[in-house]
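What follows is a single structure, written as structure tokens, with notes after it.
With one protein chain withheld, the remaining protein chains of the complex are depicted in position.
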Amino acid sequence: MAEPRKLRMGMVGGGPGAFIGPVHRIAAELDGKCELVAGAFSQSPERSREAGASFGVDPARAYANYGEMIATERTRADGIDFVVIATPNHLHLPVAVAALEAGIPVMSDKPATATYDEALELESSVRKSGLPYGLTHTYAGYAMVREARSMCAAGKLGAIRKVAVEYFQGWLSRPVETTGHKQAEWRADPERSGPGGAIGDIGTHAFHLLEYISGLQVTAINATLRTVVAGRKLDDDCSAFVRLSNGAAGTLACSQVAAGELNEVRLRIYGETGSLEWRQQDPNRLIVKWLEGPEEIHHAAAPYLSADARAVARVPPGHPEGYLEAFAVLYREFAGALMAWKDGAVNPLPSTLPGIEAGVRGMRFIDRVIASSRSERWVEF
Amino acid sequence: MAEPRKLRMGMVGGGPGAFIGPVHRIAAELDGKCELVAGAFSQSPERSREAGASFGVDPARAYANYGEMIATERTRADGIDFVVIATPNHLHLPVAVAALEAGIPVMSDKPATATYDEALELESSVRKSGLPYGLTHTYAGYAMVREARSMCAAGKLGAIRKVAVEYFQGWLSRPVETTGHKQAEWRADPERSGPGGAIGDIGTHAFHLLEYISGLQVTAINATLRTVVAGRKLDDDCSAFVRLSNGAAGTLACSQVAAGELNEVRLRIYGETGSLEWRQQDPNRLIVKWLEGPEEIHHAAAPYLSADARAVARVPPGHPEGYLEAFAVLYREFAGALMAWKDGAVNPLPSTLPGIEAGVRGMRFIDRVIASSRSERWVEF
Amino acid sequence: MAEPRKLRMGMVGGGPGAFIGPVHRIAAELDGKCELVAGAFSQSPERSREAGASFGVDPARAYANYGEMIATERTRADGIDFVVIATPNHLHLPVAVAALEAGIPVMSDKPATATYDEALELESSVRKSGLPYGLTHTYAGYAMVREARSMCAAGKLGAIRKVAVEYFQGWLSRPVETTGHKQAEWRADPERSGPGGAIGDIGTHAFHLLEYISGLQVTAINATLRTVVAGRKLDDDCSAFVRLSNGAAGTLACSQVAAGELNEVRLRIYGETGSLEWRQQDPNRLIVKWLEGPEEIHHAAAPYLSADARAVARVPPGHPEGYLEAFAVLYREFAGALMAWKDGAVNPLPSTLPGIEAGVRGMRFIDRVIASSRSERWVEF
Partner (left out) sequence: MAEPRKLRMGMVGGGPGAFIGPVHRIAAELDGKCELVAGAFSQSPERSREAGASFGVDPARAYANYGEMIATERTRADGIDFVVIATPNHLHLPVAVAALEAGIPVMSDKPATATYDEALELESSVRKSGLPYGLTHTYAGYAMVREARSMCAAGKLGAIRKVAVEYFQGWLSRPVETTGHKQAEWRADPERSGPGGAIGDIGTHAFHLLEYISGLQVTAINATLRTVVAGRKLDDDCSAFVRLSNGAAGTLACSQVAAGELNEVRLRIYGETGSLEWRQQDPNRLIVKWLEGPEEIHHAAAPYLSADARAVARVPPGHPEGYLEAFAVLYREFAGALMAWKDGAVNPLPSTLPGIEAGVRGMRFIDRVIASSRSERWVEF
């Protein structure tokens, strides 16, 4: 039996200056299941070609816009198998809908869309299409996040009582969006970001992790949004309490003005008999503390881990994996689902891979945080 | 010139089974400035004598109750110089007032009293007496807490934007107060603890640290109290947002049902250009992160620290000091103030030593948290 | 100008059950400069095809042995640009020589050969051929290893006085080579490993790091080899003192019977005014301690790092990179050198990429360790 060919992907966004385009390329190709063959990398045709060249893409397939890419690729015998969306948020919906309507599956960067209403629209579009739609909530691809999720699901900690998630960065401590910083520019612009600043950019990651690992849903939220840097149009700092579907409580904090923090994603889960702690900057260890008995450190790739955690390890314990590998796990799972779907599977996405449902909840999160912060009260989720 | 004699102290509480009595004894005597010579260690005369013997106290000075101790000691030529209060909370006020009225200075365990109203009463009593009154907010005695405080005061981080304090324990994860656990018993009993459970026992420490280090005051609070363990009468878990006097925001969390945590006191301060992080379980290091430039670790006793931090170190850098030494710093400062007061100084307490003002604010904190949690809204502080 | 095509590589070894084959594939392809198109993955033709299929290699190019691969590929218009050697040690020399004699550059796993004599033979073969030859001393690809190297080269620590390197694993704590463990089997077999056990497998890494980072050369060695597990034919534990070319001293330790250790590569360099510490299991941080002033932590990808360190980062600070990314840095540099060589450059390998010189020194290290351990004395290097 022949090894199935690599899945061909076409990227929208990710042009020169973008951080996330090359990340998607590396992550998608890392496990040898996908290859980048086409793209509408920039709204400038020239810059799109330039980016294409940097990726080794055939110049003929470096398009000036996503419409052209979709229209052309769908007619090629060797056309793309799926679209990767790596644009600012305001383009997530139109690109995704265009691809889905053309019958092309989608792997999208987060958040799913720019607004909650758009998310509902996208959800309906995905449902109608029956096509695979994946969402790159990167942290969901880390082995030890998978281990934490498995431990919660297996009840290892007893009933969950308390969850604390935070994502702190410091890079927006000054108004760098006014000084030509491309990454900061669109994130600080409501036209391109949507109504959420830090909460959209990184709060949605924290929110996703909270629900993803605990297996619980947020049912109510009490949030305080702040815009710390004068003149900034969107929030750059958020603290929130949440109530969870099992009666537990949680805190969620994110900030882009936490001077000195890099990408401090940190998560703790407290159950009746033990607790978990994970930090992205030390990703290959999961700290497990018990009410009785010694604290433990579980190491990625170790034989004592859950099947879900072991499944995503590429190297033996003690050799660190990182951000790109976590990202690649999502692509590997998406590619597997896509293959299965091509073979006729319905709803092929594994539960470990974030999809449109996670996307809608993430946009709901932004919406609810803003509502709560404005009213200074608890709001239902 | 002769070395001044040691100050004589009489302890109330701290009898058999108490954790904190021996801690006060060691801390008070550690720097050679004080000695325990009398006590009303227990409400049972027999147990008081037993405790006295374990401390090497003259049996004649192991009293059956604090009233007797105060009445007798004030008439002795070698009577006590101050009273140490190490009882459950409900006795803090009556003991302190009795001592002050007898003209005897007081060093009290925290919280200052059982209720906010009592705190106001105590404050008035302290003011009227003109006597030194110290409060053992232990963590204020750590060298690196002093360093953090100095750095904030000196503006090293720029304006403070964000503060996060937490104190997590797990030892009340089960209803141990119903199984004869003496420490848990009185803490879970509103008659002896006052209206605050975890917030009174450890939340007040977190609150004190927040204001002590940042130099800011809490002006409003939005808190959620929970009683996680069924049947418990007081809160065992709290999350709160706070607004600070300079417009900054903060979070404060405490829990005694965070299974697996021991005494996890952790504090972070974010300013415009850098941030600080300190953990009690790694107390001799202060982590300093800059918006620009490498992260730093400042070590206790190092020559590059502030004068305030260097002043409290007893051993060279790299030899760890701990909880008892921090506690002893407060006694050393109290003893120094007492000596100065005996020599005629007015208001001799150094600003580094918590006193009645901190005590009143701590009780106000408990009061405001409860009010906010009940109303599910922000309340003014 | 068209983007240069990807370099085509043919792998020898790396068949089913091998850990290192997939690692080479991922690492080589990660930066989009190379692609695996051919291989002699196993000495069994069937297993070679099986492995080829798992890599997506055209079945026609999954060869039964390396001779056939080289002979066939050199005649194809789209033949391989270089050979990757991922076999047990005893094949490193014959494969490399065969490739070089056929005019094909080589990227080889370490150690360079099975014996020191072979290394000299290979060195002469490489020299004669004038072809690029790279050696995958993985740890040399970590950003913070590059930073440490740059700091030493720039004299940031003053003259180096002391170096301590160790590589500890525990996986050979039991005689797993007798129980069908493929990885252990060939490593424990002198016919395939050469005369070095742990010193060949991991000691050479430690040795390479020592010279690579410090910029110094070992001039004498005093080593103690042990075979801790009964019945094992090769060493599984080594401790050594070394003298360095500037008069400094060092220690080098490696073990595969350090029960509980995973891949604990740890390196410390002490200079007159400061020191460095790096651990593979926390690879994105370099600890810098000064004789005067606070300890520092330098983070991968940070703007304050040396150009060499920044050059190899793919993601922003705070997003961890790991083992595969470090490995990929070597391939990226090798690919760049190969391109330059095709364009006529002589000696195109950058000094950051280990080559035949490092290979010969590594084999000399094994030879000298054995000689010293046998004589129980210092030996010249």
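Going in written order, the chains are labelled A, B and C, and every chain counts its residues from 1.
Simple rule for what comes next: a contact is a pair of C-beta atoms (placed from the backbone, for glycine too) under 8 Å apart; a residue touches a chain by one contact, two chains touch by 3 or more.
Because the structure is a prediction, the values reported are computed rather than measured.
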{"item": "Which residue of B:211, B:237, B:321 or B:367 touches the chain not shown here", "value": "B:321"}
{"item": "Full-complex contact with the absent chain, from C:81, C:118, C:147 or C:295", "value": "C:295"}
{"item": "Residue among A:25, A:299 or A:361 touching the omitted chain", "value": "A:299"}
{"item": "Chain not shown: contacting residue from C:88, C:271, C:318 or C:359", "value": "C:271"}
{"item": "Interface residues of subunit A (partner: the chain not displayed)", "value": "288, 292-299, 302-304"}
{"item": "Hidden partner interface residues of subunit C, rising order", "value": "157-158, 161-162, 164, 170, 173-174, 222, 224, 226, 228, 237, 239, 241, 249, 251, 253, 255, 257-261, 270-275, 288-291, 295, 376-378"}
{"item": "Touching residues (missing chain, whole complex) on subunit B", "value": "1-3, 5-6, 19, 22-23, 25-26, 29-32, 53-56, 59, 169, 261-264, 280-284, 299, 314-325"}
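Everything that follows uses one rule, which is that only the chains that are shown with their structure count from here on.
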{"item": "Farthest chain (mean CA position) relative to subunit A", "value": "B"}
{"item": "Chain centre separation in whole Å, for subunit C relative to subunit B (CA means)", "value": "55"}
{"item": "Centre distance in Å when subunit A and subunit B are each reduced to the mean of their C-alpha atoms", "value": "44"}
{"item": "Whole-Å separation of chain centres (CA-atom averages), subunit A against subunit C", "value": "34"}
{"item": "Interface hub residues of subunit A, defined as touching at least two other chains", "value": "261"}
